[in-house]
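A single protein chain has been omitted; all remaining protein chains appear in their positions.
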Amino acid sequence: MPVKNYNKSELNKEMIINVGPQHPSTHGVLRLVMTLNGEVIKDTKPVIGYLHRGMEKLAESRNYFQYLPMVDRVDYLSSFFCSAAFCYAVESIAELKVPKRAEYIRLITMEFNRIASHLMWVASFLLDLGATTPMFYAFREREDIVKLFEDLTGQRMMYNFYTFGGVKKDLPEGWMTKALDLCKSMPKMFDEYEAIITKNPIFMERTKGVGVLSQEMAVDYAITGANIRASAIDFDLRKTNPYSVYNEIDFKTHLAQNGDSYDRYRVRIAEMRESVKIIEQALKQIPGGTPEKLKVKSVNCGCKNEDCEFCGFDAQLVGKKLNAAVFKPPAGEAVSMIEAPRGVITCYVLSDGTNKPVRVKWRTPSFSSVQVLPELIKGKNYSDLMPIFGSLDVVLPEVDR
Amino acid sequence: MTNVEKTENIVPETSNNIVIDEKFEVKHLDKTSDGIEVIDVSGDKLIELATYLKMHINTQFNMLLSVSGVDKSDCYEVVYHLFSTIFKKNLILKVRLNRESPSVESLCGLYSAANWHERETYDLLGINFNNHLSLERILLPKDWVGHPLRKDYVNNDKRLSWNER
Partner (left out) sequence: MQIILTAVDFIYNWGRSNSLWPLTFATSCCGIEMISASAATFDISRFGSEVFRATPRQADLMITAGTVTHRMAPALIRLYEQMPEPKYVIAMGACAVTGGMFENDSYSVVRGVDRLVPVDVYLPGCPPRPEALLDAIIKLQKQMKTETILDRKKYLDAHKPRVTLSEDENCEVLLPNEEFEVIHWGVQKTGYSKDEIATSALSASSQ
């Protein structure tokens, strides 16, 4: 049968396909309506809102203390960071001072959470690209960290551990030794799976030069976190506007030059190693030392002096014991910015003197990352969708709240 | 047009103080509890002020972190959080709108990040943004009626019948 003469306009028909809300990559429920011309993507329209639970409205009918457990669920992979954002904002309004021991405990748990979140990202990024092995390696480390959190807080995932003015409980006995051992063994584990990923020719070919995020686009779309550091902009809130005791810890910010997916991977691996160093320093510098030593010394010392290292203000866990039923911060507003694993989380709290907040607004980094996605994949092949989308580190409950 | 003075400062560092001219009709409100400056501006001067703050060499607020709406009992308020990656400083702009027909100019031309944030504010609070590229609902289903974050919102959507026992 002779081949019919197709004219070019018939061949360039566009096709609309739907990467539906349920898809095998673990980012969550996001829907992309894509217009394809063959294999080349012409346009994408992300549809979000499949996980909108109304977190901001729920804050208006609850106490400050009653809202604390719900704050963890804004982003379940970095729940210590969301909790910290809310706690810092309310502590600004109510002018509560946080003792240093509590700040160090907050810092240690936040950095462990950063490592756990990046491990989850490595697992799901490589699962999207088709490699199933790194998922098992990454989850082996994640289980170790999650066991530490379970000893500390009783929960594996949404911890509800921070309170206004400090933390709820002290570290259990033997926790610091276990944490130090884990910190010593983690760099070797990172080396193990870096050996199979970083110089892998398939991985390099799929991610090098793909999804380049230019500096102007990044600042225009308010991209923060490791995504912008991979485009050579030095913006790390832990260095520029330090919030907890980050100004007493010595660490570096890692930047990369090109801004493609491979660089975002390198930056996150380097950040994990840096977090291990931060935790080791913090465990040595924590005021009061291990909880056993603190108990013994405070009983022996008994001086009740404010500056004493063992029985002063800085060795306590909570600045001021608050009554949860009648906690009424004065009227005011505050914004707290926290450097979470995905970017900058901003929590804007507005209070009018009653025991319920008037408005709580969460600005989450994944919202901006999904917004920039159509710009990054315009004109690329369909097979470049997953390297670009996976490297942006998007978690959907953050987007929808 | 602009004087570099030390008395009336927007950004409280000695090297980058500017004075906002009278023509912008701004009002300095109290700082937030952690020391961030708050400026109240009227709706029609918003774009001029935002352009001025973005382009001026001493401020360069090049990142719009978020746009949020607040339902106060007598008016609506739109709160813009600006950030400067050069000087690492925050700034808050507030615009008051009336309750009957709240509408304000959109900042989509200046900051691309404003696109989705304004859609979300429209979706949850019903504030109209003029000259927005595509103002439609983003978080709730397309046929939802009402704006949930308003204080007088009554949930009588037909999907409520699923939640009955």
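The letters A and B name the chains in turn, as written, and every chain counts its residues from 1.
Please note the rule applied: a residue touches a chain if its C-beta (ideal position, glycine included) is under 8 Å from a C-beta of that chain, and two chains touch if they have at least 3 such contacts.
As the structure is a prediction and not an experimental result, all values here were calculated from the model.
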{"item": "Partners of the unshown chain among those that are drawn", "value": "A, B"}
{"item": "Residue, one of A:R73, A:K178, A:K239 or A:R273, that touches the chain absent here", "value": "A:R73"}
{"item": "Candidates A:L32, A:M120 or A:I388 - the one touching the absent chain", "value": "A:M120"}
{"item": "Identified contact with the non-displayed chain, of A:K42, A:K57 or A:K239", "value": "A:K57"}
{"item": "Residue touching the undisplayed chain, where the options are A:V29, A:I196 or A:L322", "value": "A:V29"}
{"item": "Positions on chain A where the hidden chain makes contact", "value": "20-24, 26, 28-29, 49-54, 57-58, 61, 69-70, 73, 76-77, 120, 123, 135-136, 139-140, 142-143, 156-158, 397"}
{"item": "Hidden partner interface residues of chain B, rising order", "value": "140-143, 148, 153-165"}
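Please note the rule applied: only the chains that are shown with their structure count from here on.
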{"item": "Distance from chain B to chain A - Cα centre to Cα centre, in angstrom", "value": "25"}
{"item": "Chain B-facing residues of chain A, complex", "value": "48-49, 52, 54, 56-57, 60, 92-93, 95, 217, 219-222, 233, 235, 240-241, 332-337, 344, 346, 348, 350, 358-359, 361, 363, 367-368, 371, 400"}
{"item": "Chain A partner contacts - residues on chain B that touch it in the complex", "value": "32-34, 36, 62-66, 68, 70-72, 79, 81, 85, 88, 90, 92, 111-113, 115-117, 124, 137-141, 148-149, 151"}
